[in-house]
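One protein chain omitted, others in place.
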Amino acid sequence: MLQIADKKFNSRLFTGTGKFSSSQVMKEAILASESELVTVALKRVDVGDAQDDILRHLNHNRINLLPNTSGVRNAKEAVFAAQLSREALETNWVKLEIHPDPKYLLPDPIETLKAAEELVKLGFVVMPYIHADPVLCKRLEEVGVQCVMPLGAPIGSNKGLRTQEFIEIIIDQSNVPVIVDAGIGAPSHAAFAMELGADAVLVNTAIAVSQNPVAMGIAFKMAVAAGRMAFEAKLAPIVHKKAEASSPLTSFLN
Amino acid sequence: MLQIADKKFNSRLFTGTGKFSSSQVMKEAILASESELVTVALKRVDVGDAQDDILRHLNHNRINLLPNTSGVRNAKEAVFAAQLSREALETNWVKLEIHPDPKYLLPDPIETLKAAEELVKLGFVVMPYIHADPVLCKRLEEVGVQCVMPLGAPIGSNKGLRTQEFIEIIIDQSNVPVIVDAGIGAPSHAAFAMELGADAVLVNTAIAVSQNPVAMGIAFKMAVAAGRMAFEAKLAPIVHKKAEASSPLTSFLN
Amino acid sequence: MLQIADKKFNSRLFTGTGKFSSSQVMKEAILASESELVTVALKRVDVGDAQDDILRHLNHNRINLLPNTSGVRNAKEAVFAAQLSREALETNWVKLEIHPDPKYLLPDPIETLKAAEELVKLGFVVMPYIHADPVLCKRLEEVGVQCVMPLGAPIGSNKGLRTQEFIEIIIDQSNVPVIVDAGIGAPSHAAFAMELGADAVLVNTAIAVSQNPVAMGIAFKMAVAAGRMAFEAKLAPIVHKKAEASSPLTSFLN
Partner (left out) sequence: MLQIADKKFNSRLFTGTGKFSSSQVMKEAILASESELVTVALKRVDVGDAQDDILRHLNHNRINLLPNTSGVRNAKEAVFAAQLSREALETNWVKLEIHPDPKYLLPDPIETLKAAEELVKLGFVVMPYIHADPVLCKRLEEVGVQCVMPLGAPIGSNKGLRTQEFIEIIIDQSNVPVIVDAGIGAPSHAAFAMELGADAVLVNTAIAVSQNPVAMGIAFKMAVAAGRMAFEAKLAPIVHKKAEASSPLTSFLN
């Protein structure tokens, strides 16, 4: 069973709350997905209002909230945002996202490491969203983050695991859970990440903008479970050039 | 619900019986996969023996047998093999496989069309295994096959859908079910085929040679269901170049 | 040096004549490419007119014309078209193209084999355009074609070698030259085909619709030469998982 910090998760599918057509649809899709960790952008929450629409819809005993720092541009802003969210949402978990450029929303490695180091010291459970950079992952691990969240492809692109080579290396050498975040646009992508040995995936756009978010939530749930099960059962190797038959080749008619 | 000829299928995962370590493991994996159509190589069955080991293990009310002509090298041998199997297994269904060359086991388009035409006339439900050749698929449809079974990659290679461009065209223009056969080596591959709109997939090697065929059977079952559900719910499109965020970009801290 | 039938070629880049903005641009691009075999659609040539615009522009001692049967839908039409072109263009070479469906312009394997067999008997040098189907290639070889021309991707798609797995098998087992045709949309694609061991490539759209067809013709010329040279010099193998350094790892500063 996946464990991050002191929490255990039955589901290896983490989800986000952006882009849904309504809070009600969001709630139904997330419940259908059986996701137990759900990111929420603090900037989208009315932190002074206990009746905030998003939070109210996520008020469920299976759902753990994971506030993210989306919108901040550097370490200082990230630390401030994390502290705000800890107070507002009463959780010391934070998904650390720092993207200085709104065009591609790619994460800043320097500021992320700096913020991670400080947030760990401040007692946060830090889950950093980063490029699929194996060296950066090790450095983050060294400063005490509880997992790493390398991207599969540019956020919102739905392109799948375009960083496969590096995700494999990250999984190979990581001592903390590896959660593939961003770019996962189809259940097959999620299954593939799990087959490679990722500990979990985070999916948002692909569920939220589907024509049927509830069905898509279920589809991702099954795909993640399938990929994990295949990883544990071990896949047959890819065979190059000369194929083997599934059936013996002794001819039938002779 | 998938229908081929007069049969309806709850499961879109078809399976094979080759390469398992034992008939008992085969039976358990197939039952776990909930597959309802199972290919069996006639040459591997002792047709005169009602107590044949393979057949005995597949004797289950959910399982329909699909004899294949594996091992034949031309249309004439294929028609003869199909007739033998009809008599022995009491089914007019046949998976038509003609591969003259044992090295790569790739199907022969000319002999397959010839045999298909004759077998349809003889009253068979013909399911031809072929290269992912859209024109050949149309010609087979014209002579009355009940589905087409284009390959994803060389048999036993576990490489996944290397014929994606052509599978997409085949699905686009086919009036009979399209079942992706050969090359599917991981649940993510199966999910991907279903997301493209395939009606079913056939998996054998990937389940049989896994370290845990029963678990792998379940993994494929879930992946196929996930891919189908995603196809019906419609996937979000792949976004090129300029990414969008899952969360609005209005800055948090300002 | 590449030889097909009795002709030797210095260049392994074959070109087409469709889609150019003018016959003058076509001529300049083809001369710049140093291509020595140039396909021309008989239907686009005014066969009764020695002053036909296309033919006049291709009247050059380095250029061999290769009439194609584009537009025909079956073997009978193809044989008739080939005979017409032999008379009109005074060549017994023919690029055999049979695509019954104008939507995707994919070749028909059955009609192509039938026409090839007949055309060989009629004394033609037959160059068949086909799906990347290794069994079909062998059958065509058996009836006496002088080369095979498997497609890389749907014609005009510029997608490159989407049939790599099968092109490799075709090259591995072919006794006649293998010319990759259709889908090659960039010099890198052409180089890749040559690196795999293809004997030549045929490029049309990618040169014709470029903003600068003459420069693109030169680019393809160089890429084809580069790919061939690399094939002969043997590429370094792809190294999986654990990378090696280009430089020894003994630390510099210690």
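We call the chains A, B and C, going by the order they appear; numbering starts again at 1 in every chain.
Please note the rule applied: contacts are C-beta pairs under 8 Å (C-beta built on N, C-alpha and C of every residue); 3 or more make two chains touch, one makes a residue touch a chain.
Bear in mind that the values here come from a model prediction, so they are computed numbers and not experimental data.
Novice: For a quick check of understanding: of C:58, C:96, C:127 or C:191, which residue touches the chain that isn't displayed?
Specialist: Within the whole complex, the residue contacting the unshown chain is C:191.
Novice: Among A:18, A:128, A:154 or A:185, single out the residue that touches the unshown chain.
Specialist: For the chain that is not drawn, the touching residue is A:154.
Novice: Counting contacts across the full complex, list the positions on subunit C that touch the omitted chain.
Specialist: Subunit C touches the missing chain through residues 16, 18-19, 41-44, 68-73, 77, 80-81, 102-105, 154-159, 185-189, 191-192, 195, 204-206, 208-213, 215-216, 218-223, 225-227, 229-230, 232-240, 242-253.
Novice: For subunit A, which residues touch the unseen chain?
Specialist: 99-101, 103-104, 106-110, 113, 131, 133-136, 138-139, 153-154, 157, 159, 162-166, 169, 173
Everything that follows uses one rule, which is that only the chains that are shown with their structure count from here on.
Novice: Averaging over Cα atoms per chain, report the distance between subunit A and subunit C in Å.
Specialist: Computed from C-alpha means, the inter-chain centre distance equals 46 Å.
Novice: Among the residues of subunit C, which are close enough to touch at least two other chains?
Specialist: In subunit C, the residues touching two or more other chains are 169.
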